[in-house]
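Let's turn to chain A:
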Amino acid sequence: MSKSNLTRRGVLKTGTLAGAGLAVPTIFTSRAHAFTNEPTGGTVTLGFNVPQTGPYADEGADELRAYELAVEHLNGGGDGGMLNTFSSDALEGAGILGNKVEYVTGDTQTKSDAARASAKSMIEKDGAIMITGGSSSGVAVAVQALCQEAGVIFMSGLTHSNDTTGKDKRANGFRHFFNSYMSGAALAPVLEANYGSDRKAYHLTADYNWGYTTEEAIVSSTEAMGWETVNTVKTPLTQTDFSSYIAPVLQSGADVLVLNHYGGNMVNSLTNAVQFGLRDKMVNGKQFEIVVPLYSRLMARGAGENVKGIFGSTNWHWSLTDAGSKAFVKSFGEKYGFPPSQAAHTCYVQTLLYADAVQRAGSFEPCAVVEALEDFEFDGLGNGPTLYRAEDHQCFKDVLVVKGKENPQSEFDLLEIVEKTPVEQVTYAPDHPQFSGGSLGTCNNGG
Partner candidate 1 sequence: MGILEVKNVNKRFGGLQALGDVNLSVAENSVHAIIGPNGAGKSTLLNCLVGKLIPDTGSVMFDGQSVLGRKPYEINQMGISRVFQTPEIFGDLSVIENMMIPCFAKRDGAFRMHAIESTATEQEIIDHAEQVLEELNMADKRHMQAAWMSRGDKRRLEIGMCLAQDPKLLLLDEPTAGMARADTNNTIDLLKQIRDEGKITIAIIEHDMHVVFSLAERITVLAQGRPLVEDTPENIKGHPKVREAYLGETA
Partner candidate 2 sequence: MDAIILQILNGLDKGSAYALIALGLTLIFGTLGVVNFAHGALFMIGAFCAVTLSKLLNASYTTIDETKTDFLGNPLKVETPYVMDWFGPEAGAAIIDWSVPLAILFAIPIMILIGVIMERGLIKHFYARPHADQILVTFGLAIVLQEIIKYYFGANPIPTPAPDAFTGSFDFGQLIGFEANQIIYPYWRLVYFAFAAVVIGAVFAFLQFTTFGMVVRAGMSDRETVELLGININRRFTIMFGIAAAVAGLAGVMYVPINPPNYHMGMDFLVLSFVVVVVGGMGSLPGAVFAGFLLGILESFASMGAVIDVLPGINQIIIYLVAIVILLTRPRGLMGRKGVMEE
């Protein structure tokens, strides 16, 4: 009995060896490819790199939902969402260039190292041709640089720092989300209209790159309309209790507090500021006000009632009533039961934009895609007419100024749109000082 068993195993072994011999090992260097991860076999793989652990995990989960929805729509499933409202009609719901869209996911942990490791594994192991996602500028800049080196396209997710399309811009990277400069430019007129041009502002700023660029943008645009900046104080990223930073605000004689914070920092500093009763105070004969330059609905939820009446800016909001937004909210809401966040929106749109560019270019080759995206004008994706500027790969579109809603009807109904600042007001020259340094370089096909 045991003998026959042995024999059979022996046969199997020889069989494998012979098979390997027949297959003739094909040795080639990776340079033999026309470009990195050229799709073969009728499918194309996209890499969705979002925070799944760590403090931004919920935002990452929402991004992932949007990506799954986008893939469904690209492959012709569901109701098609924004494909029906998109001004370009290159996409037909039959995948990309006839290739079925598949995807892999990874965890950035909101750490540049982990994000790069995850992106690399998608590129090297899973053959992803495009990487997208992320929930912070540190990660976006790090992964964008990686994609440039590897020769794949990077369509950034939520990243608001000027640097992403400023000093750290890359030819293979594209940003649909708006940035600190735009927030400042959009907010300033609304703040002037509501709070007047004679105000004294006190800034609390998260002590890292994004905080610096946001502070700079808000300070310069508010000072341009006549506000005075009383003080700017940096707060550590790991700070949880902001009381010792907020308490001195009133002593300084300021009548506006600007919180250049995001995520958990924003939730805590805003909660603390309201706790200290700043908004009930009258200073210099005026009502004391708080401003949060970058709003995120997911995070605003964490601050609860404290957001009421507070101005900020956002890239997109589900209550927009244009056809594109309505179509997206409908398909997202029907699939998941609640409205999408701005992070979900930008991720969905980025995926569509990439697919469309490939379709129009007729090739997955990164340089061809870059060419198709540069100076591409489109509409119907929720932000009105939009331009992907060639000089810095930044999208230019209207910016929403929002306010915490006084009487929310549901747990999602936290913000109301105050103003749609037109694109002309937030456009800047590519060599604007806040974006200086760095260069795109040339697109990289890898290979």
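Everything that follows uses one rule, which is that a contact is a pair of C-beta atoms (placed from the backbone, for glycine too) under 8 Å apart; a residue touches a chain by one contact, two chains touch by 3 or more; residues count from 1.
A quick word on the picks: all candidates are chains of the complex that A comes from, given by their letters.
Everything numeric here is computed off the predicted structure, so don't read it as measured data.
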Complex contact for chain A, selected from 1 or 2, goes to option 2
Of chain A, residues touching candidate 2 in the complex: 54-59, 207, 231, 233-236, 238, 240-241, 243-245, 247-248, 250-251, 264, 267-268, 271-272, 275-277, 280-281, 283, 298-299, 301-306, 318-319, 329-330, 333-334, 339, 409-410, 412-413
